[in-house]
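First the structure, then my questions, so here it is.
Heads up, one of the protein chains got dropped from this complex, but the rest are sitting where they should.
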Amino acid sequence: MPRPRSLQLIRPAPLTDPPEPGSAAERSLLVRAAQQGDVRAFAALVDAYYARCLRFALHMLSNRGDAEEAVQDTFVRVYRALPGYEERESFEPWLFRILANRCRSAGARERRRSELVEFGDVPDLPSERRHDDAIAWREEIGRALATLPVEQREAFLMRHVEDLTYDDMAIATGAGISALKMRVKRACDALKQLLTEDHGARRD
Amino acid sequence: MHDETDETIVRIAAALRPLPDVDPAEKARVLVAVAAERERSRVAGIRAARRWRRVGALGALAAAGLVAAVWLRGRDVAAPTVAATSATTTAVGSTAPSSGVGARLARDDEGMKLKTVQLVLRAPAARTVSVVGDFNGWDAHANTMTRDPASGLWSHNVALRPGRHVYAFVVDDRVWLRDPRSPEATDEDFGRPGSVLLVGQP
Partner (left out) sequence: MSARSLQLVVAIGALLAYAPTAPAQQVAYAASALSELDSVTQAAVVRELGRARTRGLPVQPLVAKVREGQIKRAAPERIRHAVAALTTRLDSARSALGAASNAAELVAGADAIAAGVNQAALHAVRAASGERDVSAPLGALAQLVASGVPVRRATQMIVELVKRDAGPREILAFGIAVESDVGAGVPAEESALFRLRAIESGAAGGATTLSTGIGDPVTIPTSPGDARRPRRKP
């Protein structure tokens, strides 16, 4: 008598016990559902990641319009690329890889666009003068970030703001881990230098 | 790594961490673009029969879906088939940007007689010069000046309503230049003063 082949039972995930919101398990579920065409699952992914992507893009591009466009393009590309996405790679670094590329393209475009030059500086509006120290500090940081080379800025933000692991960063940038550590270190050194010597010098 | 615990770096990171505010409309734009993608692509057989009931943070799903639906509908309604109405501009002001300045514009949209004024600029090194101002909606492509080869002077005739106007030159699409021969118009809004032209009746 031939041994009955064991049947694989495909059971739907238990509906009474959904995964924790925000957990990796939930994310996997969403991604898989989105891959199979579930638009609401994709919408949930957008919901979950939009703000973080925008945060990264804003710090990379410092121009809200460009940042928004980069993020929106990213999600559209994610959608297009979903069929080819394999779950071996975790979703986040994959997402950030696409986002980082979009930001790089936008940055290159911005540098090519001609700047309107004028003779002399544009004075500050009195009503806009910032008395809020916290805001002034953030602006200083923004300016300092903008002086960093793109790869260093990218690496710094991924490591210290987006909290990606170096393994994830390697996936997101295609660079090796030691190169990434070097970039982060250089970025930190530069930022420390810029931001500790300026601090205390009040801008009027 | 040392940097992780470095106080300055920690402070910098803390300042950069707060998430930006996101308008639901922004996210909806993504969904609409994606919906357009779906219309375009015909991926056979990959349609989820499954339905997800409750999956944690999908409370926002309903909102996202609703917003997406509203935007999709908005897209249809706002399709740019604007009927060209007659010159009854009620809420919209009458200082319409002049497209194609030339002999044609002896009168503006409301039938007001315009006066032709010649603007002149000495800028021998310039490649292109255009005039921007309140009369052409600050459009750098609406009134381009022409260079007289003999004198090297750039000039352009522009038809203006009588009254006070503010204008400036844009050289090579890069440089903002006040007309040095006209009085300065203060610019409290943006800090880039232009020049004033008082135009009399034709």
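Note that the chains take the letters A and B in the order they are written out, and that residue 1 is the start of every chain.
Convention: a residue touches a chain if its C-beta (ideal position, glycine included) is under 8 Å from a C-beta of that chain, and two chains touch if they have at least 3 such contacts.
Fair warning: this is a prediction, and the values are worked out from it, not measured in the lab.
Contact with the chain not shown here comes from a single listed residue; of B:124, B:149 or B:200, that residue is B:200. Within the entire complex, the positions of chain A that touch the omitted partner chain are 63-65, 68-69, 72-73, 115-117, 119-120, 125, 127-128. Residues of chain B that touch the chain left out of view are 21, 23, 25-26, 29-30, 32-33, 36, 74-75, 77-80, 82-85, 87-97, 99, 109, 115-120, 132, 134, 137-140, 155, 157, 161-164, 170, 175-178, 180-183, 185-190, 192, 196-201.
Quick note on the criterion: only the chains that are shown with their structure count from here on.
Between chain A and chain B the centroid-to-centroid distance comes to 28 Å (mean Cα coordinates, whole Å).
Residue ranges on chain A touching chain B, taken from their complex, read 12, 15, 18-23, 26, 29-30, 33, 36-44, 46-48, 50-52, 54-55, 58-59, 68, 72, 75-76, 79-80, 83, 114-118, 122-123, 125, 134, 137-138, 141, 157, 160-161, 181, 184-185, 188, 191-192, 195-196.
Against chain A, in their complex, chain B makes its touches with residues 1, 3, 6, 8-9, 12-13, 15-20, 22, 26-27, 29-31, 33-35, 37-38, 43, 46-48, 50, 52-58, 60-61, 64-65, 68, 170, 173-176, 188, 190-192.
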